[in-house]
Structure formats: C-alpha cells, structure tokens
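Removed: one protein chain of the complex. Kept in place: all other protein chains.
First chain written, first letter: the chains are A and B, and each begins at residue 1.
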Amino acid sequence: MNWIAAALIGGSLLLPPFLAGDFYINLASQILIAAIFALSLNLLVGFGGMTSLGHASYLGVAAYISALLTSRYGFGHGAAAIISISGTVAMAAFFGVIALRATGLGFLMITLALSQVLWGLAYRMSNVTNGDNGITGLTRPAPFGISLDSPVSFYWFALIVATIAFLAMTVFVSSAFGSSLKGVRDQPRRMAALGFNPWLIRWTTFVYAGFWGGIAGLLYIYYHKYIHPTSLSITSSAEALLGVIAGGSGTLGGPAVGAALVLLLKNYASAYLERWNMLLGLVFLFIVLVMPAGIVPGFGRLTAALRGERR
Amino acid sequence: MQFWIIQGLNSLSLGGLLFLLSSGFSLIFGLMRLANLTHGAFFMLGTYIAATAMRAYDGLNLWLMVIAAGFAVAALGGLFERLVLTRLKTNPLGQVLVTLGMSFIISDACLMLWGGDSIPVPTPQNLQAPTRIFGFVFPTYRLVLVGLAIVAAVALYLLLERTRLGAMIRAGVDDMQMARAVGIPVSNLFTLVFCLGAGIAGAAGVLGGPILSAYPGLDADMLPLALIVVILGGIGSLLGAFVGSFVIGFIYTFGIALFPELAYIILFLPMIFVIAFRPQGLFGRVGA
Partner (left out) sequence: MTSPALEVTGLRKAFGGLAVTQDVSLVVQPGERRLIIGPNGAGKTTLFNQISGDLRPDSGQIKLFGADITGLPPYKRAQRGLSRTYQIITLFAGDTIEHNVSLGLLGLRPSRWQMWRPISHYPDIATEARRALDAVGLLQLADHPISDIAYGERRRVELAVALAQRPRVLLLDEPLAGLSNVERSTVKALIASIPRETTVVMIEHDMDTALDLAENVTLLNYGRIIVDGERNAVVADARTREVYLGT
C-alpha cells in the first residue's frame, strides 16, 4: 500500500480528539467500530470468497452476552468480555460447520437463515433479552482504571483496538495461511490437488472472522451502552456487506473506507429522511450496477493514471 | 383435543401458504441460480395491496384481489428482472445483493405508504362461518386455503411436467448450457419464471392476508421461512418445496403454540439435521 496514503490516513485518525467537537469524535468512534466489523466480514467475502449475510450474528451475540453478564449477573467487564468472545467464537465454530456444508449461494442462504433465527430469538426470548425493549443502562469498562465515559477517551480506546485489529488482519491475510486462503478462493480444486484442505481453511477463516466480529460487538455495546435485536438484523449484516463492497473487497483497507461512507451516509440521511432502509437499498443497487469493484480500487486506478500521466 | 385439531389445521394452512411462497423461490433459484431475497417483500406487497384495496372499497372480492395483486407483483418483478437483473448476468453475488436492496426498497415503501400499524384483510363473507365436521369446528377459510395450495401444487406440477414451457424450464434447471444449445430462449424464460415466482408470491400474500394481516416486517418474517423450506426440501424441487412447506408449517405452528420462546430454535433444528446429513436437501438435485 502506498506509504504516503497510509501516513495520511494514520495521521488523520489521530486528529479528531484535537480538532473536533464531541459529536464528531463520537461519529469517528462509530466509524472505527463499523470499520473493524467490515474488515472482519471482508476476511470472508474478499479474501475467502465466502459471502455471508449473517455476520451481524457475531456482533450481536457478543454484545448481548456482555450486556447480560454485566447488567444481570454482576460480572466485571474483563470477565464478561472473555466469556462473551469465547461464546461468540464457539458459535462461529458451530455455525461454520453448518454453513460450510455448502458454498456460494447455498452458504449465503444458510448464513442468512441462521442469523434470522438468532434475530427472531432475540425478539421472542424477552425474559432473557428483553425483546423489543433491548437492554439498557449498561456501563463502559475502565481498563487499568481509566474511564472511557468521555468521547475522547473512548475514541482513543477504539482507535487502539481498531489499529490492533487492522494489523492483525493484515498479517493474517499476508501470511502463508492467507495465501492458501486466497488460493482456495480462486481455485479450490487445484488447491486440494496440491495438498491443501479447503474446508478446514475456510472454516478456520470463518471462526477468525467471527472472533473479530465479536470484538466489534463488544466495542459496539461499550459505545452505545444499549443493545437491541435490530443489531442482529439482516439490515445490520447488509450495511456491513455494503461497506465491504462499496469500499472494495479486494483490498485491505477498502472495507474500512466503505464502512465509514455507509455510516456517514446513514447519519446524514437520517437527519433528512426517515427511510434509511430504502436509501440503503437504492445505494446497494447503485453500487452493484455502477461500480461493482468498489470505490477504493476505482480511486487506486485514478491515482495510478494520474501518476502515469505525470511521467 | 380441539386445540390439537386447530393447531393441526393452522399448520396445514401455514404450510399451504409457505408452499405458495417457496415454490416460486425454488423455481427461480433452480432455473436462474438466483437466491431471490426480494421474495418476502413480494409476498408482503400482495398482502398490502389487498389490505388497502379492500379497506378503501368495501365488498371487494378477495379472489379478484388475488389475481389483481398477483399480476401487479408479477409486473413489478418483471420490470426488476429486465432492468436490473439482466445487467448482472456475470455477477451472481451482485444479483443477490440487488434483490436484497430491492427488498429494502419495497419494505420501506410499504412503510411510507401505509404506515406502521397492521392492516387486516377481511375474510371473504361466504367463508366466514365456521365449518362443522365430526363435531369439530374449523375456520372455513383455512380449509379453503389448504385446498387452494393443493390445487396450486397440482397446477404447477402439470405446468412443469406436461407443457412445453415446463419442459423448457426443466431443461434449464437440469443443464443450462444444453438448453441454450438446443435453442431455448433462456433470457425470456428467465423473465417469465421470475414473473411467475413473484406473481405467485404476491397472490400468496393476498391469500395470507386474512390470517396474517399486512404489517411492516411481514417480509422479514416470511423470507427465512421460505429459505428454510427450500434448504430443507431441496432447491429446484417442487416436491421438496411441498413437503418442506408442510413440515415447517407444522413445526412452526406447534412450536409457537407450545414453546413460544423457543419456536425459532425448533425451526432451526430440522434445518441443521438436513444440512448435516443431506446438504442438497431432502429432494434437491441442483447443487447450491
């Protein structure tokens, strides 16, 4: 990746607490959370070639477990986080076994069905999840005794987690395993003939993606201090998928950019429009029909063309 | 005892509705290799059309609405297929995403046009009186619904097995390349099947109106049921959709009645079993 671009983006991520007011700092925090979520989904979509419409399951389940443990059973945040992520990973392992009995559209349908079932459960099991009321009155953790209640402190926390997430996923994707994942995405039969176990490679990636989805879920609930079944909905999964595709699933950073754009659009649109879903649907149509490869690759081509012309 | 009978009938009528919904989905997937995520929205659109039309014009015939809404939704489906889906022939993922997008557009449009309250669809006058058989009382409409589903199943079966159109569809489902090679007009066939699927879904929406009412989120309630039916019964198989619909109808109805909180898990389990032991579904032939 272009070092100048990386430095610019990295630099601009450090700016909000110094330049912006609370509203924008909070917005920036939300962008970071959405970015982690989109990046985790892209491990599946872009690098694994597995399009899932049920990724919100991992965000939602991690958030709900943390919410329940801290608010109802008096767990501390640290323990709740560990149990929550472990539970999410176990669920991802289980769902992965089911979903990976198929590939392509069958996989998509199964992930969608599974996630809709969870969503339905969240609504109906109201004595556990509080159903349509959601779970409120939650608190943010205080790692090493530092409070995260102010927008600025939460932003730094989110930035640290997002940076770790980005680096970890970059390392993962560039590693030998990452190469084998991309190989399985492109030529699964060939890879099997070479000695790779395609199912195990896909399943491992599925679980890893679920892990980071769960991390995004924890950040989500720490930020909002509230969880509602909508977070498990297909709209939630679809927003993440749109971010991935709009940003460009073939790149590392693209999904983060796409997620940021979707979030900004949602925020600004909701000020003028009541119907976010309709706008989301129209944006889907637009992106798929007009720029299927996403914005970031398009931008990359543009800068390459500009550089080419200079020479 | 009455409880079990009633729930049994409810299961059958839900199964019948699900069959009407998922048969279209299964056909579209089987022929066009497209997971049409707009299908729930097509159903809901039918329900809303019927609900508002009948609220506005007192005494409107339900059966007329079935046909009118069916055609209206079919037309919408056809437009969508021609204008959007055909441009994405080489992008199967894109096709799924636009059907998702379309479902959001339709569901929000319904919310915008008809508001957040549920709108009931009146049961036809002549079917409102309950039927007495062997001393048990049955809601007549539901009996009729089951009958209609069976009629539709037979009609679809005859269409697929006995007509030239059906032969073309079956050929396309079995081997698309070969079908093209023998001169079957695939592009027009796709549009026709998509319209057929959408139309049946819309008609089913009207038929389901008296039982379900039109409400926002109906599409999101119906779509996963259709998905589970097709996963269970096998893609591209009419028999699979038929059997699967009634299995799910029973499981869902009794599940909700007996264990309302766990209904979704109970729905989940047969799907897992089928996927674990027979990923192509009970009757499926087409690979996913």
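Keep in mind that, in the parts below, a contact is a pair of C-beta atoms (placed from the backbone, for glycine too) under 8 Å apart; a residue touches a chain by one contact, two chains touch by 3 or more.
Owing to the predicted nature of the structure, the values given are computational and were not obtained by experimental measurement.
Shown chains touched by the missing chain in the whole complex: A. In the complete complex, the hidden chain is touched by one of A:12, A:150 or A:187, namely A:187. Considering A:171, A:273 or A:305, the position touching the chain not shown turns out to be A:171 (whole complex). By the touch definition given at the top, chain A reaches the unshown chain through residues 171-172, 174-180, 182-183, 186-187, 189-198.
In the analysis below, only the chains that are shown with their structure count from here on.
Chain A and chain B have Cα centroids separated by 32 Å. Residues 51, 53, 98, 101-110, 112-114, 116-118, 120-121, 124-127, 233-235, 238, 241-242, 245, 274-278, 280-285, 288-289, 292 of chain A are the ones touching chain B in the complex. Looking at the complex, you find that chain B touches chain A at residues 29, 33-35, 37, 84, 87-88, 91-94, 96-98, 100-105, 107-109, 111-112, 220, 223-224, 227-228, 230-231, 235, 260-265, 267-268, 271-272, 275-276, 279, 287-288.
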